[in-house]
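With one protein chain removed, the remaining protein chains of the complex are shown where they sit.
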Amino acid sequence: MSAQLFFLAAFGLAAVWFGIVVFRTHSMVRSALALLFSQTAIGAMFLVMQAEFLGILQIMMMATEMSIMAIFMVMFMMDPGGLGEMDMKHQRKLSLGAGAVAFAGAVAVAFLAEWGRLPASIPGAAEQVRLLGLELLGRSMLIFESAGLTILTAMIAATAVAVQPPQVPDRPAGGPGAAGTHGHGGHGGHGAGGHDHSEHGDHAGQDHAGHDHSGHDHGGHDHAKHAHAKHDHEGRGQEKHQAHSGHEDHGGHEGHGEHGHAAHDQAGKDHGGQAADSDDHAGHDHSGHDHGGHDHDHGKDHGKDHGKDHRKDHGHGAERDRPAPAKAPPGQHRKGHEENGT
Amino acid sequence: MSELTQYAILFALAVGIVGLVLSLYALARAIGRNKPEPGKDVPATAGQLSRDPVWVRYHARYYGYALLFLAFDMEMAFMYPWAVVYRQEGLVALLDMGVFLAILFLGLLYGWSQGALRRQ
Amino acid sequence: MTMEGAREFTPLPIFGALRRLVAGALARDLRALVVPGPDVARALGLDLEAAGLIPAEGPRQASVLVVIAPLPGKLRDAASVAYAQMPRPRALLALGGNKLSPLPAPDISAEPTQAGLETAMRQLRALISHASFAERVSEYSAPTVQSRIVYTCPMHPEIVSDEPGNCPKCGMFLVPRETSAALQPPAHEHGTSSMAAAAIAPDAHDANPDHAHGSEANSYTCPMHPEVISDQPGNCPKCGMTLVPAGKDENHAGHGHDHSAHHHHDSQAGANSYTCPMHPEVTSDQPGNCPKCGMTLVPAGEGENHAGHGHDHSAHHHHDSQAGANSYTCPMHPEVISDQPGNCPKCGMTLVPVEEASTGGPGDHASQGGHDHAAMQEGEETGWLERIEPGFMSMVEMTQGAPRSSDGLQMEWITVPFGPFFPGLPGGLVVEFLLDGDTVVEARTTSLAGRGDLLAEGPMPAAGFVDMLGARMPLAPVSYRLLACRAIESAAGARPGAETEAARDAALARERAASHLLWLAQLGRQLGLPRIESRAAALHRTLRRADPQDLRAQIPAIRRLSRQLAAARLLTRRLRAVGDLPDPAAWTGPAGPDHSAAGRLAARLADMEQALEAAAAAPALAIPAVQEIGAASGHGHAMIETARGTAHLHVTLKAGRVSSARLQTPSAAHVALVGPLTAQHELADALVAVASLDLDPWEIDA
Partner (left out) sequence: MTGLVLAVALGLGAYGVAVLEHWASTGRFRVAGPAISALALLGRESILPRKPDRLFFETAPVLLLVAAVLSLAVLPLAPGLIAADLATGALAFNAALAYVLVALIMAGWGPDGAYGMIGGWRFLGQLIAYAMLVVMPITAVAMRAESLSTVQIVASQEGLWNIAYQPLGFALFALAGMAMAFAPPFDLPTAAGDLAGGVEAEYTGVRRLVFRLGRMVLILSVASAMTVFYLGGWLGPWLPGWAWSAAKILAVASAMLLGGRMVPRLREAALLEWSWKLGIPLALANIFIVGLIVLVVPT
């Protein structure tokens, strides 16, 4: 009994220690993997307490899911490598207080609640899995099915938040469609099961969706040859011209002409159909905008009225225009013929 | 042998492997010493020195798949105990899991139609 | 018998025997990194696998550096970098000449022939098994690997200076960063290394004006928005500050320094620009509200260090509404509170004024009355945030300027070189990708193998010129010898005999087929098909010096290989999705109806078979040698179809000596295709696309 207790305490301390490391380290990947090993230590505690199925399940599932959280933290946190040694602790007093309250609550539950007698003998591991199976199909079938529904809602919510439906409908046929890369994805979707720790991500996502991400005015430094968001050439659509969707702000800067931006097709810019943009201009549907040829003037006029819309909507003094994303080129009909795979 | 001893065996195996690796490291250190030289410890990029840190916000393109994967991972947790008692329970288990899988397949089709299943 | 790259050891009693055993194993497990590349070794007819050398993917996995000697300077520098990064014990094997300046003296040097290689391998094995461990070894350090410490700001990587201090833009302490000392600081600031942690490369690209314009003299930039660059002085369109000359090299940062004394947003001129006291980076031309916190924008022009003192005229300015001493905090370390402006002790950022009732709940928000809610919808959004978390650095503000990726996310881009000795690219070609995750945003291709203009040492005799041109292009020597002969003969007006012409054409056809086989081996290595690579290399070896009878014997084996490749459905599916030429007109190499990499593969296979038949049908083969042209003079031009496209050569003869020559090579034209071919492609596809162009770095002079 004492060896079991010793290992239980050892793994418990390891879990707590890794939990502390999660918040003391500057590197995002380190904190994600520290949380991972903290969960593994908890899985090991399950094993020590002879709940084999739960322990192995905990160890297995947490490894993959915490790694996925790691990539989300790396994508959306400021300095993932922790090079800037930035202090990531926010609202120190508030969180310390909340921590103390939670700890007190846990201790109270541990000591005051009525746990019932210690069972005389623990069923064997195989027996536990069988009993769990019977339980799922017997008494708690309703819980089992409602769990299915909650997982379904989680999937739908995550997809709705994180993924922008493509303009070209993704081919539902068996073979994988072309690996298209267009559409504007939102930020940091919430992992199912609500264990997404990148509160920054939510914040940025929330921030991003509602807040007019006042596109930094790029007017001055737009280089014809340095168009930032080159067009997406993944698919071999029929467009043959190379449209640079440069960050061209056409609103207030008439003087741009002489900068010698020769082939500066505005089609890309007008396609700034970003989430924030599209919800402002519900009616202003860019996606169907088929430019076909390399129509500079048309784009320019369109750019102007587009620019004017901006000013009306946001009512800001300064000319605000969002950097155009590398949108799908106009009228791109990606023939799904270039799927590849095994 | 009781489960606890099996877990102990696994734990001992892990510790044993770590010990083996440490002894290999000691053996290598006994064979020769490392000599720090300029440019040797810079990450090698095929004949050029890339000294700058690359710990940047990596743009993973599979986050559509990742979110659906989390949901499917949850689903698998329910299927193991079900699989063990499947033969014993018979048809009701098949229908029960059929409903469960259908619900989740619905989520997969929704993700597919919304363009989650592609390189974002 | 001592080895330059030996490994030090401390003599311990019982480990001597083990060390000898390990040295014996090291002698038999030779991993070779071939400089300039395995394709050049194969072109010279060397079979490294047969000699017992296992090809290594990079310097870290290599124990022998095999240098094929006549190397241009830049490739020798890159070889010295690779040598420095190899783990000891490492050996240096030079084939064909041993003056390799930054590299140490070669341990073994031999002739670049298979026999020479075999003898060299025996000597190398003996040397390694005896001398791979030594008590004392000298350190290898070449100028190319030295490093220099410069200081840069983590948030604004374009600010670089030689001594520590504060960043002129945000006041943060400059952090030390290593950069290579040998290179001239600013011009190469981008060439080899990307910026520091917050490497928002495109801004860095623009920020360094002399990179964009080449000539330092006439470009002007705005001290506060370095990405604003224009060719003539004037006002910065964003904040109205007068543009300052970008200046030579270091003083760009130095120039920034004298600003650091006062708050980075002082704007000397620009009477009509307004800014927000709490968010100095928000500027506009006419009054209104700050989009971030809704405060009314104040004219930026009048005060030197206006962050320090509050503003008088805006009645409901929430800073003034708190009486008492307004306290200052650091945007990144809210716990740092001080009652007078200055820099944060932890990270050096300039402290920003903070509202008094920051910890109060929403309840007393109304009493503050700072913001009028109607006009600023966004202000409300971040207003409550400011109260709970003063100076919260939201990611949206951080990624303000960053360009968006194709799915709308603003990520950090890194510049990654796929250097001269990359297993997936021809040896000597450097492709530097600007990567957004694993997607290529921008590609810059240079070749370290180019050797400058043809007649560097003045006019040459005709025969010498032909040999020089042949030696300069190891991957296609026969083609360029033939080009030189034809150009000289057309200049001299001499007509070679019909059968020498036929023999020359047969030699050219044989080399075309051999060159395609070489490309197939390279593609097999990149796609992970070792069987294709070994079969193609073996066929290339037998074909290289075969006479017409052997050629005829080889045709069935080569036809089988090309049919198998054409039938490989997975290979063609993978290549069809890649390398689609935007404008096929620019492509002069073998091309079929389909302009993707799969189309070029099919075209090359067809071209190979057709060239083989032509070479096998010819009565005899002869390496082109120039006719006797005596003291003729005149101007001549020749054009031939090499395996990679059409090559042109213009030659002027003066009294039998070549006085001027101008060469246009297909690869030099095809290099420009790499950019559009790889933009917005996944990294693996981009590299396959570059490989599908079959670029010959020796033809590119950049």
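A, B and C are the chain letters, set down in written order, and residue numbers restart from 1 in every chain.
Convention: a residue touches a chain if its C-beta (ideal position, glycine included) is under 8 Å from a C-beta of that chain, and two chains touch if they have at least 3 such contacts.
All figures in this text were calculated on a predicted structure; none of them were measured in a lab.
Colleague: For the chain omitted from this view, which of the shown chains does it touch?
Modeller: Visible chains that the missing one touches: A, B, C.
Colleague: Touching the left-out chain: which of C:571, C:616, C:647 or C:668?
Modeller: C:571
Colleague: Among C:7, C:481 or C:516, which one touches the chain that has been omitted from the display?
Modeller: From the options C:7, C:481 or C:516, the contact with the absent chain belongs to C:7.
Colleague: Write the list of chain A residues that the hidden chain touches.
Modeller: Against the missing chain, chain A presents residues 27, 29-30, 33, 36, 52-53, 56-57, 59-60, 63-64, 67-68, 70-71, 74, 81, 124-126, 128-129, 174-177, 179, 339-342.
Colleague: Please give every residue of chain C in contact with the chain that is not shown.
Modeller: Against the missing chain, chain C presents residues 7, 19, 21-23, 25-26, 28-29, 49, 54, 57-58, 60-61, 63, 85, 87-89, 132-133, 178, 414, 416, 422-424, 435, 437-438, 525-531, 534, 568, 570-571, 574, 682-685, 687-688.
Colleague: What residues on chain B make contact with the chain left out of this view?
Modeller: Residues in contact with the chain left out: 3, 6-7, 9-10, 13-14, 17-18, 21, 24-25, 27-28, 31-32, 34-35, 40-46, 50-51, 53-55, 58, 60-62, 65-66, 68-69, 72-73, 76, 79-80, 83-88, 90-91, 94, 97-98, 101, 105, 108, 112, 117-119.
The rule is simple: only the chains that are shown with their structure count from here on.
Colleague: I'd like to verify one number: the distance from the centre of chain B to the centre of chain C, where each centre is the average of its C-alpha atoms, in whole angstrom.
Modeller: Measuring from centre to centre gives 33 Å for this pair.
Colleague: Distance-wise, how many Å sit between the C-alpha centres of chain A and chain B, to the nearest whole number?
Modeller: Here chain A and chain B have centroids separated by 19 Å.
Colleague: Give me the residues of chain C that touch two or more other chains.
Modeller: 196-198, 405, 407, 409, 411, 439, 682
Colleague: Give the residues of chain B touching no fewer than two other chains, as numbers and ranges.
Modeller: 53, 55-61, 119-120
Colleague: Once bound in the complex, which stretches of chain C touch chain B?
Modeller: Answer in residue numbers: 7-10, 12, 15, 18-19, 22, 58-60, 78-79, 81-82, 84-85, 88, 133, 137, 139-141, 144-147, 177-180, 192-199, 405, 407, 409, 411-414, 416-423, 430, 436-439, 682.
Colleague: In their complex, what parts of chain B are in touch with chain C?
Modeller: That would be residues 27, 30-33, 35, 37-40, 42, 44-61, 119-120 of chain B.
Colleague: Across the complex, what residues on chain C touch chain A?
Modeller: 154, 175, 196-198, 202, 205-206, 212, 222, 225, 227-230, 236-238, 274, 282-289, 291, 297, 332-335, 346-347, 359, 375, 377-378, 381-382, 388-389, 392-396, 398, 400-401, 403-409, 411, 439, 441-442, 570, 573-574, 576-577, 580, 582-583, 596, 676, 679-682
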